[in-house]
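Only a single protein chain was left out; the remaining protein chains are all shown in position.
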Amino acid sequence: MNTIPLTHILFVSTALFFIGMYGLFTRRNIITMLMSIELILNSVNINFIAFNKYLHPANLDGVFFTIFIIAIAAAEAAVAIAIIINLYRNHKSIDIEDAAEMKY
Amino acid sequence: MQLLNILLDASATSNASNYFPIGLQLFFAIGFVVTMMFVTHFLGPKRKTADKLENFASGIETHGDARQPMAIKYFLVAILFVLFDVEVIFFYPYAVNFRSLGWEGFGAVLMFVAFFLAGFIYIIKKGALTWED
Partner (left out) sequence: MNAIILSAILGVIMMFSGIWVNNKATLRWIALAGLLVLLISNIAEMYGYRIWNVNVHNMLYFDRFGLLFNSVAIGSTFIFVALSGSDINRVGKYAAEYYTLIFFVLTGITIISVYTSLLMLFLGIEIMSIPLYILTGSDKRNLKSNEASLKYFLMGAFSTGLMLMGITLIYGATGSFSIEVLNNPAIAQGVSFLEITGMLFLLVSMAFKVSAAPFHFWTPDVYDGAPGVFTSFMATVVKAAAFIAFVKLFDARMSYSSAVVDWKMLLCILIIATLLIGNITAVFQQSVKRMLAYSSIAQAGFMLFAVFSMNEMAKEGIIFYAVSYSLATIGVFAVLLKMKDFTFEGYNGLAKSQPVLAFANTVFLLSLAGIPLTAGFFAKYFMLASVIQTGHYLWMVIVAVLFAAVSVYYYFRVIQAMYFKTGEGETENIHPGFKTGLIILTVIIILLGVAPNLIINFLYF
């Protein structure tokens, strides 16, 4: 049976990484920016699993790193949502352009 | 796998022709996207009626804005659920290697659960889970 070559998976993960980066830089909605960050983290997860499976199958280092990334991403998202809710209560908006208190 | 060899071995890249497959792939990727965008733009019919511009909600007539302010409790419970839900993935590796890790692993997991419980008790004591006020 033909297996999918590693490079294909790397293309997917690299694409996800840069889609996330693009979203982070261009989107103005804070929730969307948060989603972009999650995309970046998940592209890294794909990378880890692929490298582990294809290049270093002897032990499961990469898979375990993925577990830690998922856990940390959840913690980060929780803090981010709390920050966003707090900002929304004061600003009545989740547009990043409205958060310009320190512009001068 | 040629591309992978380039990535893993810096000395193999002295030959410029090694970049050819990358260039080809990039060309096709960009070409595909551009072609598809143009093709859909020209071929697709455009009929903009009031019904079509409406949001599609399974055939039901839409009324009002979906983004109504919700009580903060929903968010709080949702966030807490996500946190406690995701931390469970740390049990999977332990469950798989339950026997071989022995008492040392058991101690580690016990410590993890203890920290976890501490967080849970803290939440309850702070009243984050009380639904009625």
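When the chains are written out, they are named A and B in that same order, and each has its own residue count from 1.
Here is the rule we use: contacts are C-beta pairs under 8 Å (C-beta built on N, C-alpha and C of every residue); 3 or more make two chains touch, one makes a residue touch a chain.
This one's a predicted model, so the numbers in the text were calculated from it and none came from an experiment.
Chemist: Where does the absent chain make contact, in terms of the chains shown?
Modeler: The chain that is not shown touches these displayed chains: A, B.
Chemist: Touching the hidden chain in the full complex, which residues of chain A are there? Just list them.
Modeler: 17, 20-21, 24, 30, 33, 37, 40-41, 43-44, 47-48, 51-52, 55-56, 58, 61-62, 64-65, 68-69, 72, 75-76, 79-80, 82-84, 86-87, 90-91, 96, 99-102
Chemist: Determine and list the chain B residues touching the chain excluded from the picture.
Modeler: 6-11, 13, 104, 115, 118, 121-122, 125-126
Just so we're on the same page, only the chains that are shown with their structure count from here on.
Chemist: Using the touch definition from the top, list the residues of chain B that touch chain A in their complex.
Modeler: That would be residues 1, 3-4, 72, 75, 79-80, 82-83, 85-87, 89-90, 92-93 of chain B.
Chemist: Which chain A residues qualify as touching chain B in the complex?
Modeler: Contacts found on chain A: 5-7, 64, 67, 70-71, 74-75, 77-78, 81-82, 85.
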